[in-house]
Structures are given as structure tokens and as C-alpha cells.
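Removed from the display is one protein chain of the complex; every other protein chain stays in position.
A and B label the chains in the order they appear, each numbered from 1.
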Amino acid sequence: MKIKVIINNQNMELDVAYDEFLADTLRRYGFLSVKKGCDTGSCGLCTVWVDDKPVLSCATLSVRINGKKITTIEGVQKEAKEFAEYLVNEGAEQCGFCSPGFIMTVLAMKRELQNPTVEEITHYLTGNLCRCTGYMGQLRAVKKYLGVV
Amino acid sequence: MLTIKDYVLPKTLEEAYTILNLNKNNAILGGCAFLRLGSKQIETAIDLSDLALKYINEKDNQIEIGAMTTLREIETSPVLQKKFSGILPESVKNVGGVQLRNIVTVGGTVYSRYGFSDLNTALLSLDTDVVLHRKGRISLEEFLEKGAQKDILEKIIIRKTKCQASFKMMRNSAADYAILNVAVSKNDNDWKIAVGARPQRAKIAKEAGKYLAGSKKTNEEIEEAAVIATKELAFGSNTRGSKEYRESICKVLVKRAIMEVI
Partner (left out) sequence: MYRVYGAAKGCQKILGGSVKMRVINKAIPKIDGIDIATGKAVYTDDLSSNNALVIKILRSPHAFARIKSINTERAQEVPGVECILTYKDVPGVRFTLAGQSYPEPSPYDRLILDEYVRYVGDEVAIIAAVDEKTALKALKLVEVEYEVFEPVLDFEEAEGHPSIVHTEDDIHLNMDIGMNREKNIASSYKLEIGDVDSELAESDIIVEKTYYTQAQAHAMMETYRAFSYLDHNGRLTIVSSTQIPFHVRGIVARALQIPQSKVRVIKPRIGGGFGGKQTASVEIFPALVTLKTGKPAKIIYDRKETFSSTTSRHAMRITVKLGADKEGNIKAIDMQALSDTGAYGEHAPTVFSVAGHKTLPLYNKAQAVRYMGNVVYTNKMPAGALRGYGVTQGTFALESAINELAAELNMDPVVIREKNIIKEGETNPILEGSKDGNPAALESCALESCIKKGKELIRWHEKYPRKVISDTKVRGVGMAITMQGSGIGGIDTASAVIKLNNDGFYTLLLGSTDMGTGSDTILAQIAAEVLDTTMDRIIIHAADTDISPYDTGSYASSTAYVTGNAVIKAAEDMRKKIVGSGAKLLGLSEKEVEFDGEFIKNINGKQKLSLNELAQRLISGEGKNQLIGMGTFGGETSPPPFVAGFAEVEVDKETGKIDLINYVAVVDCGTVINPNLARIQAEGGLVQGIGLAMYEDVQYSERGKMNSNTFMQYKIPCRKDIGKITVSFESSYEPTGPFGAKSIGEVVINTPAPAIANAVYNAVGVNVRKLPITPEKVLKGIMELISE
């Protein structure tokens, strides 16, 4: 089925199978930042924005995004890099495989939450697993990025 | 691996219902987060996205939640955060991450009657009905017991009361499913104690509710009510916990939930 979408502010027409999920479609069309870490909606690696909300692209049927706006980290490079610098300065960027999804959630959180507490930050980011860093360095980076004391 | 041969976006519930019943392998799409885990071979997938079923409407006597409303919308709804002591947002907030809750729908959760569901337990402790396209409006309690055949859940309706409520659950890892969940509500002296993830689907402990209503709610009586609830409900074992463990913590969580409501 042909669907019309806006990916990273570009109008695109995609040809997708009915049972294809967005993560696979995006990778097929070259958005290789989108990673998959599980098959069960548990890890958050595949997080992208659909109409500006973070969703699991591995659990979103591609046909259902017809007419919608998709944002991957390729579409917010400047902002992503700004946060990535905080992350890297903490040393909290390890294997990097979970980072695009993690950063998309952090940037969504920045838009959604006003002056979040540490608890609210942790809650918002819980759906993003990381096996390398132990999360503490990520939290330090997020706090510095958002100016949370 | 989930396969889908055809896909439709009906314009009316009736149309969706008709298509659903054309073929036994036709299916309604909820959020798809769980649907995709199986190896279901769907003939026609029916997407309700065009039916305006994404809403949380507060009316005079009731709150209506559309089937396509996401768990994240429940979690962040100002209405639901205030009503029913906020147990609905409380119950969904540990379901996966934000990105999952932005997908998972109320309709998919309730209609599938998942045993592990936290939301269903919370809803059951309230005065909740489900509205099915064919069968019409029935109580959630009846629905959870009997389920439905090839029907479509349109919305749920929660009667507005001044009830106090509490939701308790036990998880090991915070991102795991609950080993047990409990919701207790009190409307005047009408007590409802719902227990889910036993690991079977949520049920109301009626005897315990009655006993509590008739008691003075001393600490001993509250503990007794928790014991009665544990006795009248059935528990089972799975990888998350044994039957015995569930029984032990049922007493504790019920007791704590009652204490919080009093």
C-alpha cells in the first residue's frame, strides 16, 4: 500500500506491506539511525516521533502512519548533537546502539515536561533500556542539559 | 510473525463490525503492541482510527473513555488524575515506557482481558461498564468474566461517584509485569476490592467487601477482610511468583489499600 507521510519535514510516498512495522519501513528507506533491540516493545531503541509524540516504531504498523508526521534523529540533528555533547562529556555514551532512541525520548521529554524533577525524568525515560552505562551517567547528562539541580 | 493480508479503515462502527464478522481471521487493531507478539495470520485488519474513539469525556454522571484512547492519555489526563483518587493514571504508569503507553489502547487492553493488566484491576474497583457495538452496555465485571465474541469495544463508562480509591501492586523490576495488583474503592460504605494478576484476570472479592462494610474497620477487621479476600479468590503460579507468594502479598496489599482509603 502507498502511504503519504512527512518524514523529517520531507514529504514522502512510501510503499509498505500491511503487516510491516514502522521501524522496518524506516530502515528500508535509509533511516538507519532507527535501531531494534527487542521484538516485544520492551527496549525503546526504536523510538521515533509520530506527530511529535515518542512511540515504539517497532510496534507501530506502517499503514497507520498514513498522513502523519514522522521524526527520526536524522531530522533533529542539531538538537540531538547538543544533547549528545552532554552525554559524551559524561562518558555516558558507550556502545551507542540505544542512543538514537534514548535521545529521541529525551528531546520529547524536554518538549512535554515543564521543569521536571529527577523522579519525573527517570519515569519518562524508563522505557529506554541501556545495558552498558548503568543509567547514572545518562541521568547526569540529562540533568545538566535541562538545568535540573 | 504477525501477517496481515488486507487492511481497512472503516468509516462507521457498523461497517467495522460487518467486516469483522465476514471472516474468522479478520481482527480489530488496538495498539498492536501485543497483537504483534503472536503469530496471528490476519485476513483483514480493521483499524478504528477514523472513528473518533480517542477521547476522555467528563459528563455529568460519568466519564467516558473511547477505545482508541492510549494509556499515556489516561496517565496524563487532568480529569482522571483528580477523579477516583487518581488510581487510573496510577495503574497505567508502570506499563512499559512512555513510547509504549503512547501506543497501547484502552480498547485493546480491556477487550483482550489480559490477566496481567493493571488498568483492568483499577477499572474493576470502580463502577465501570463497557460498551460493545453489538452486545451493548454491560458491566466490566461481567465482561471480564465472559468476554465477547467478535464484537467491538467502543468505549468504557465509569460512573462518577465521590469514591475514595487506592491502587497497589507488586513488581520486582519496575518495568516488569505485576506479580499481583489490587484496587480498592469505597463509595459511602460500599467497598469494592479487586485483585488482578493472580495471575488470572482481575476479580472482585465480594465477601471481603461485604465483611468490611459491616465492620467497624478496626485494624483487626481490616486484616480479616484481607484474609477473606485472599481466601475467596483463586491464585496461581507462574514464573513471576508462586501461588503461595501471591496469597501472602494479597493479604498485605489489600490491607494497605484499605488503610489508604479509610
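We adopt the following convention: contacts are C-beta pairs under 8 Å (C-beta built on N, C-alpha and C of every residue); 3 or more make two chains touch, one makes a residue touch a chain.
Please read these numbers as outputs of a predicted model, since none were measured by experiment.
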**OP:** Out of A:Leu56, A:Ile73 or A:Ala108, point to the residue that touches the absent chain in the complete complex.
**Re:** A:Ile73
Original post:
In the whole complex, what residues of chain A lie against the chain that is missing from view?
Top reply: 32-35, 37-40, 42-43, 45, 72-74, 77, 80-81, 84-85, 87-100, 103, 122-123, 125-126, 128-139
**OP:** Write the list of chain B residues that the hidden chain touches.
**Re:** 1, 170, 172-177, 179, 239, 241-242, 245, 248-249, 252-253
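In this text, only the chains that are shown with their structure count from here on.
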Subject >> Touching residues (chain side chain A, partner chain B) in the complex >> reply: 1, 17-19, 21, 39-42, 44, 47, 53-56, 59-61, 63-64, 105, 108-109, 123-129
Original post:
Which residues, counting only chain B, touch chain A once they are in their complex?
Top reply: 2-7, 29, 31-33, 36-37, 42, 45, 47, 49, 72, 93, 96-100, 102-103, 174-175
